[in-house]
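This is the structure, below, for whatever I ask next.
Of the protein chains in this complex, one is absent; all others appear in place.
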Amino acid sequence: MNDTALREKLATSTRILAMQGLLGLFGHISVYQPETKRVFLSPGAGSDKATVQAKDILIADLDGRVLEGEVLPIEWPIHTTLHATRADALSVFHLHAPRATLFAIARREFRPVTLRGVMFGEGIPLHTETQLVMTVERGHRLAKLIGTKRAALLRGHGIVVVGRDIEEALYASVVLEDEARNAMEAAVLGELQTFTPEECRNINREDDFPRRARRAWKYFAAQEARWDRQPGTGRAPLA
Amino acid sequence: MNDTALREKLATSTRILAMQGLLGLFGHISVYQPETKRVFLSPGAGSDKATVQAKDILIADLDGRVLEGEVLPIEWPIHTTLHATRADALSVFHLHAPRATLFAIARREFRPVTLRGVMFGEGIPLHTETQLVMTVERGHRLAKLIGTKRAALLRGHGIVVVGRDIEEALYASVVLEDEARNAMEAAVLGELQTFTPEECRNINREDDFPRRARRAWKYFAAQEARWDRQPGTGRAPLA
Amino acid sequence: MNDTALREKLATSTRILAMQGLLGLFGHISVYQPETKRVFLSPGAGSDKATVQAKDILIADLDGRVLEGEVLPIEWPIHTTLHATRADALSVFHLHAPRATLFAIARREFRPVTLRGVMFGEGIPLHTETQLVMTVERGHRLAKLIGTKRAALLRGHGIVVVGRDIEEALYASVVLEDEARNAMEAAVLGELQTFTPEECRNINREDDFPRRARRAWKYFAAQEARWDRQPGTGRAPLA
Partner (left out) sequence: MNDTALREKLATSTRILAMQGLLGLFGHISVYQPETKRVFLSPGAGSDKATVQAKDILIADLDGRVLEGEVLPIEWPIHTTLHATRADALSVFHLHAPRATLFAIARREFRPVTLRGVMFGEGIPLHTETQLVMTVERGHRLAKLIGTKRAALLRGHGIVVVGRDIEEALYASVVLEDEARNAMEAAVLGELQTFTPEECRNINREDDFPRRARRAWKYFAAQEARWDRQPGTGRAPLA
């Protein structure tokens, strides 16, 4: 994809996540252009994510040098280290997701509870360092922790989700947030019947994931296009 | 009812459910026309349920062949098998209802907690298969599990609700979702004082159900008519 | 107050309660005119409470005969028996309040948890009958249960709140709903530090209650006046 297309898609994804309450004061998302080794990033803390446009997208190289735009989010190494070390991490989201982050607060391992959630069947590792990921070293430790997995939890902080493109990272993020909501709400009623790693492997159809991610993108993009951007609206459990 | 009326009513019901957060990225609802043995279906995953119109409604035969419209939701056998095997299942809803589904996640049997909820006094069976209901065989097993009951829970997936018409399926779905919310929220305060099957039989007035379903339809249709379709609005506990 | 003023105030209160998610498909509120022994009632199930106007208010006598308007809510005896037997019950609200009703579902006695809530310091009795209050006999038993108290819980059903005027019944209802929300949410964190009956008597300033009720009325009426009546909006914890 060319610069314009990447900028547009990343900006739309930023607004979709703002609509859903997953990007707000905090958090940033990126997409990588392997041909030019450049990272496209949404703007950092303080910017109003619900109104981000293509022109607001920042571009940096893999060493965190700004190529276009002004100041990078301070945790840019989350993005650059994953883009640099993992060929299938073409899109990286760092979100202070309100419900998914609960698994980085409570002493309870994340396990999927719905059929959608089995995409996280291999588990979600917890990054226990309590500093922001502001250095390349920390970024590398985080990337190593994630390994080939789809996501990581950052203790008392947020989540990182990885996708082969923006659509996949978006869909995975939305599903993870809703898994956490489901777990939190169901836990009040009784013991959670989570899916075991083996069940997940049997149920999950990874080959169908790109198609599902595109369907979800279409659905959320249609909602975002008619969103009037009123604060506090746009959030809803995944139904 | 003629095709136009069925299409209109099913589209309105789709939008009402979207408003309430019961139909979104996932889920679909149907109504059956026994005279012609045709099934009317709302469009599947990815479509924007909040804006569905009569013209978007799909029509299929009982073997899942599309008669009007394009692609059926992949879980169409949920609808066709119930319509084919149960004379009083003229409307079938499959919803990823955020709260009702909690009873398909937590190890806790559903029991009614309000007077409205006693319509589910016979219990709600749990379908434990972990594949989507994409084949007629799975559909038949699900239909058999439901038997003469009003609903089923699908493990880690969603719910199926059956009605003699769209109004009844809608009202039953809304009540079931609110029963689950009530149970979840009250469980924090103390042991739930659920209604026993015998209490339910004594309290429930099945003969009055059609009238109540029509009253609820009128209420929700009036809300839907003035809904501006902003994402995340329209959801509220049943009061 | 004359008929016009009572109709206007009751309609406004109906819309305020609809805004807050306390009146919806179910529930109705009344005000009594002792001079003429007439009961003014909001319309029953199925009507759209968010748009109720003065002209929609029903008037009945104490025997449930309709004097103006069409059909009374079927549970009209809740109102007439309290108005007839208790001189200070000039306004009676019957609400399917989503959170207060949790205390009529969980096995846990209601106790106040905030300074505002001490107005319910004498406790809230639970009406355990599982029929709707559709007869005068049931109404009398409920009125007897309430005695001189401010409210009652109806098992698996809703609440009844009594006030010396509409403002007092409204404020008491809003506070009760928020007490229940506070209790429910705090119970997750630890044992509730409720206020004992003696603490409540020491803290409560009943003489100041009318002034506080008027202040709350002013606040909520201002919100209602600018409410655009979108479904699902208007609800918020009391802050």
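Things to note:
Every chain is named by a letter (A, B and C) in the order it is written, and numbering of its residues begins at 1.
Note that in this section contacts are C-beta pairs under 8 Å (C-beta built on N, C-alpha and C of every residue); 3 or more make two chains touch, one makes a residue touch a chain.
Since the model is a prediction, treat every value here as computed from it, not as a measurement.
In the entire assembly, the chain absent from the figure touches the shown chains A, C. Within the full complex, the residue among A:23, A:115 or A:160 touching the omitted chain is A:23. For the chain left out of this panel, the touching residue among A:2, A:131 or A:148 is A:131. Residue-level contact of subunit C with the missing chain is found at 19, 112-115, 117, 181-183, 185-193, 195, 199, 202-203, 212, 214-216, 218-220, 222-224, 226-228, 230, 233-239. Residues of subunit A that touch the chain left out of view are 21-27, 45-48, 50-51, 95-99, 101-103, 105-108, 130-132, 155-157, 183-185, 187-188, 229-233, 235.
One rule holds in what follows: only the chains that are shown with their structure count from here on.
Shared contact partners of subunit B and subunit C, listed by label: none present.
One copy, subunit A, sits rotated relative to the other, subunit B; on C-alpha atoms the angle is 90 degrees to the nearest 5. If you average the CA atoms of subunit A and of subunit B, the two centres end up 32 Å from each other.
Look at where the CA atoms of subunit A average out and do the same for subunit C: the two points lie 45 Å apart.
Looking at subunit A, no residue sits in touch with two or more other chains.
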